[in-house]
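Missing here is one protein chain; the remaining ones are kept as they sit in the complex.
A, B and C are the chain letters, set down in written order, and residue numbers restart from 1 in every chain.
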Amino acid sequence: MIDKTTQNASTFVSQVDSAFLFIFGVALFFLFAITAVMVYYIYRYQKSKNPVATHIEGSTKLEIVWTVIPTILVLVMFSYGWSGWKNQREIPDDAMPVKAIARMWSFAFEYPNGMVTDTLIVPKDRPIKLDLVAQDVIHSMYIPAFRVKQDMVPGKKSNIWFESEREGKYEIFCAEYCGLRHSYMMSAVKVIPEGDFDKWMEENKALEDATGGTNKRLAGVSVLRKYGCNACHTVDGSKLVGPSYKGIIGSTRTVITDGQERQVVGDEDYIRRSIYEPNADIVKGFDKGLMLSYKDQVTEEELQHLIEYFKSLSE
Amino acid sequence: MSQTITVAHDIHRDDEGSKIGMWLFIFTELLLFAGLFIVYGVYRYLNPVAFHLAAEELNVTVGTLNTVILLCSSATMAMASTAIRMRKKALTLTLLGITLFIAFMFMVNKYFEWKGKFGHGIFPGSEDLLQLGHGDTLFFGLYFFMTGLHALHIIIGFILITIVAVRVNNNSLTSENPVLLDNSGLYWHLVDLIWIFLFPLFYLIA
Amino acid sequence: MENHNDSHIVPFKTYGIILAVLIVLTLISVAVTQIDLASLTVFTAILLASIKSGIVLVYFMHLKFDNLMMKIFVTAVFVLVALVMVVTFLDYNYR
Partner (left out) sequence: MSNQETETNYVSFREEKGKYKGILAWIFSTDHKRIGLLYLYSIVSFFIIGVGLGAAMKLELLAPGKTIMDPATYNAIFTLHGVIMIFLVVVPGLPAVFGNFFLPIMIGAKDVAFPKLNLLSWWVYVVGALIALSALFMGGGPPDTGWTFYAPYSFKTNTNMLPAVLGAFVLGFSSILTGINFIVTIHRLRAPGMSWFRLPLFPWTLYGTAWIQILATPIVGITLLMIVGERLLNIGFFDPALGGDPILYQHLFWIYSHPAVYIMILPAMGAISEIIPTFANKSIFGYKAIVISTLAIAFVGYFVWGHHMFTSGMSGTALYTFSFLTFLVAIPSAIKVFNWVGTLHKASIQLEAPFFWAASFLFVFMIGGLSGLALGALATNVHLHDTAFVVAHFHFIVFGGVGFAFMGAIHYWFPKMYGRMYNTKVATTGWLFFFIGFCTLYLPMFFLGIDGMPRRYYDYVERFHGPNIVSTIGSWVMIIGLIIIIANLIKGAYSGAKTSKNPWGGRTLEWEVDSPPTLENFEEIPVIERSPYDYR
């Protein structure tokens, strides 16, 4: 926390850190003071030094003192913590909304103009509001450098906001346990100057428009990104949670259907089936139930882009 | 061990202790249902309209009937405690018998009620229910879960009272040691107590 | 540690009266909920149920003849349940 590289990373940092420092200071003080007294007593009053104990029952005055002082201290801690947190809930009206989507085990970010990325790219000095959506189980959007965290609960709307004051690339972690690849569910926020940001928006829009029609393969990559498929599948033939795309088209695959082993050919229908009913055919050696259906999400057009792209991987 | 002080390994009784123990157990049962009442409260709060409409599906007459007979059984059970203290064995047995009979009737009613619902395709996880929408799914999910758990308690109570009746019959439970009867009574009243809340929540507030 | 198991014998008549009262209350609550009291419906239903359960606790479950400690325990448990519900609704009510 108390680390130079994240200072001013977001406007919350100084407040959260000073609340933390206060609590930490009080805690350290009590820890050392009490330990010191204890060690001193143990040394001073050990049997060899003080063979006969003095009988003391207690003292009401002391009890009151050491009830009241900690009470006051914790009340200060409470209000410190509260005021630091209140800002995080008060979203400025001019904040730029970005939709953050979490699914097992990747994040995706959708900008107001419909563009989708897997890294969050934001302009400096401008409040950003993230609308959090989870598609399967609970995840949690955690940006340590910004001191923000919010659970992403399926079926429930929630949001966070931040304003970054420092350019750089900061980690995003999923902080709520969400299954097998929870620890790999990461992304990043890239904070860039406002001018660069606008330019980047323009360029990407142009690129997308241009490639949308002509370069289906490039479009396929962006589909994979949009739905976070790469969290579980690779393009290089290595095995993660699910099979790799490499060589999928045209291959003969051994799958398990309803407990029966059978052979199928990796064609268009197979791909469609695998995306819309992922648990119908399970490639031998992989586990059932890890992938959810994308029936209502991946469009037919996107599916075509994907197949086009997969073909390129089999060439 | 000439003293009068009690020894756990002796044949010793502490009726007051058993009663406290029974009450503590009843507290845990209350808390068990309290958890469900919280769930009910929250979902009712989140789906007021659906809960309202779904409740109308339940038959108030059957519910009322069940409430009334369960209350009667509670009364006969309490009377059995009095009867055994008055050393009226036959009367005690009769009262216990009535209690058991009513418990049985309650279950019969429940059976037909559930069967009716099942017949209409309403049971946990059924297709029809899913079609009705979230509020209804939750309402009937809770309905089956809570009344089911309550029915389970009725069955346990039934077994307990049967044991008591057998022991009264063979004179191993008399006015000298009526604790088991009293404690079964407490348990039976608990079952009643829970129903007193279940009834309005599911049948009435529509 | 005497066993006062015959401390108090409740006459049958008392139970009879209590039963009658309970049944009447049940019928009242059925009747009341048939008329539309809007937001008060839930409230009256719960209120009547609470009164009924109070009667069951006090008479059928002999709290009336129990010592003070038992009365305090039972009350405390109900208060606890109520508080837990209130605290839970601090979330739902203000979402």
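Convention: a contact is a pair of C-beta atoms (placed from the backbone, for glycine too) under 8 Å apart; a residue touches a chain by one contact, two chains touch by 3 or more.
Keep in mind that what you see is a predicted model, and the values were worked out from it rather than measured.
Asker: For the unseen chain, which displayed partners does it touch in the full complex?
Answerer: Counting the whole assembly, the omitted chain is in touch with A, B, C.
Asker: Can you say which of B:Glu29, B:Glu57 or B:Glu113 touches the chain missing from this structure?
Answerer: The one listed residue touching the chain not shown is B:Glu29.
Asker: Which residue, A:Asp125, A:Glu171, A:Glu203 or A:Asp269, contacts the hidden chain when the whole complex is considered?
Answerer: With A:Asp125, A:Glu171, A:Glu203 or A:Asp269 as choices, the missing chain is touched by A:Glu171.
Asker: Pick out the residues on chain B that sit against the missing chain.
Answerer: Against the left-out chain, chain B lists 1-3, 5-10, 14, 16-17, 20-21, 24-25, 27-36, 38-39, 42-43, 46-47, 124-125, 130, 133-135, 137-138, 141-142, 144-145.
Asker: Which chain C residues touch the hidden chain?
Answerer: 1, 69, 77, 80, 83-84, 87-88, 90-95
Asker: Write the list of chain A residues that the hidden chain touches.
Answerer: Counting only chain A, the missing chain is touched by 1-3, 12, 15-16, 19-20, 23-24, 26-27, 30-31, 34-35, 37-38, 41-42, 45-47, 50-59, 62-63, 66-67, 70-71, 74-75, 77-78, 80-85, 88-89, 136-138, 140, 142, 144-145, 147-151, 153-156, 158, 171, 173-184, 186, 287-290.
Here is the rule we use: only the chains that are shown with their structure count from here on.
Asker: Using Cα averages as centroids, what's the distance between chain A and chain B in whole Å?
Answerer: So the centroids are 47 Å from each other.
Asker: Hey, what residues on chain C touch two or more of the other chains?
Answerer: none
Asker: Which residues, counting only chain B, touch chain C once they are in their complex?
Answerer: Those in contact with chain C are residues 6, 13-16, 20, 23, 27, 30-31, 34, 37-38, 41-42, 45-46, 60, 64, 67-68, 71-72, 74-75, 77-79, 81-82, 85-86, 175-179, 182, 185-186, 189, 192-193, 196-197, 199-201, 204-206.
Asker: Under the definition above, what is the set of chain C residues touching chain B in their complex?
Answerer: On the chain C side, the touching residues are 1, 3-6, 9-12, 15-16, 18-19, 22-23, 26-27, 29-30, 33, 41-42, 45-46, 48-49, 52-53, 56-57, 59-62, 70, 73-74, 77, 81, 84-85, 88-89, 92-93.
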